[in-house]
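Note that one protein chain of the assembly has been removed; the remaining protein chains are unaltered in position.
Here is subunit A:
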Amino acid sequence: MRQIQGAPGARVLAFGGYQPANVVTNEHLAKTMDTSDEWIRTRVGIVERRIAGPEESEVDLAVQAGGKALAASGLSASDIDLVIVATCTLETQIPNAASRVAHRLGIDAPGAFDVNAACAGFCYALSAAADAIRGGSATHVLVVAAEKLSQWVDWTDRTTAVIFGDGAGAAVVGPSDTPGIGPVAWGSVGEKADAIKVKDRNSFLQQEGQAVFRWATTALHPVARRACERAGVRPEDLAAFVPHQANLRIIEAIARKLGAEKAVIAKDIVLSGNTSAASIPLALSRMIERGEVPSGGLALLLGFGAGLTYAGQVIEIP
């Protein structure tokens, strides 16, 4: 038996993002439940979110974002030999999303699998993609994170309904002579698994808000620092910090403790809500579109969520 050597490194060639057209404002939610624009803005920092209708599935969202990233990369569908979809909100678990997304995008017979690491899913999938390229298992990988959280949220529960949104983000990853995706810093806290859960197949998403907030604001800045250290990058050298868009107060707390003074901090949660695994690529794709972050600059991605799971890595912005 022999071992195949892949590329020396991997990099993100392009990002793409997609959101459903339907905008749901805080005022809209305040009409159907006991909440207010002021309450939502001060607790979670969200002004509006996008919600997909029954005609648009999580696979539809993934296809849109994946197609945009593929087009922006300049590659064709036939160049992709692995598709990874990060999602935790599929309506049904069988079949997986990745095979369907690949087929809809005209990608012929790629390796195709889904990743469930909840809101950390994109960082896990990106790490798997980079490792596949460096290990010789793939040459070009389409990584998509897509979530339709609205179908797992109780729309009468004001503690969760105000937080979440639907959306998708994607990245095309290819080979590189130099490192473009840094070593991942990841882990999990299984003893806190009950903090965010869907109890059974007839239940909605439940979250212990205070416990999750405490964990996110105390345990994650060391993970962010570790991701920087593993990549040999100082926080002050980062051009962008793109944490999972969980809650504006969590984002600001982690950013403050990380001390990345020059970095643009992603705050896409304000207009997108918490879109779980999709939030990081969605936020970064918008920052790139708006010219807020420099091509070739370094961005720290940090995903964290149910499991509890977490993962972070430094990447070079395409």
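Definition applied: a contact is a pair of C-beta atoms (placed from the backbone, for glycine too) under 8 Å apart; a residue touches a chain by one contact, two chains touch by 3 or more; residues count from 1.
The definition used in the following text is that contacts and distances are computed from a predicted model.
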Per UniProt, and picking from "DNA helicase", "ABC transporter ATP-binding protein", "ABC transmembrane type-1 domain-containing protein" or "Acyl carrier protein", the hidden chain is "Acyl carrier protein"
Checked against the full complex, the residue among A:Asp131, A:Glu208 or A:Glu229 that touches the missing chain is A:Glu208
Touch assignment to the omitted chain, from A:Asn22, A:Thr42, A:Gln93 or A:Thr156, lands on A:Thr42
Contact with the hidden chain, among A:Gln93, A:Thr218 or A:Ser295, goes to A:Thr218
Listed in rising order, the subunit A residues that touch the chain left out are 42-43, 208-211, 213-214, 217-218, 247, 249, 253
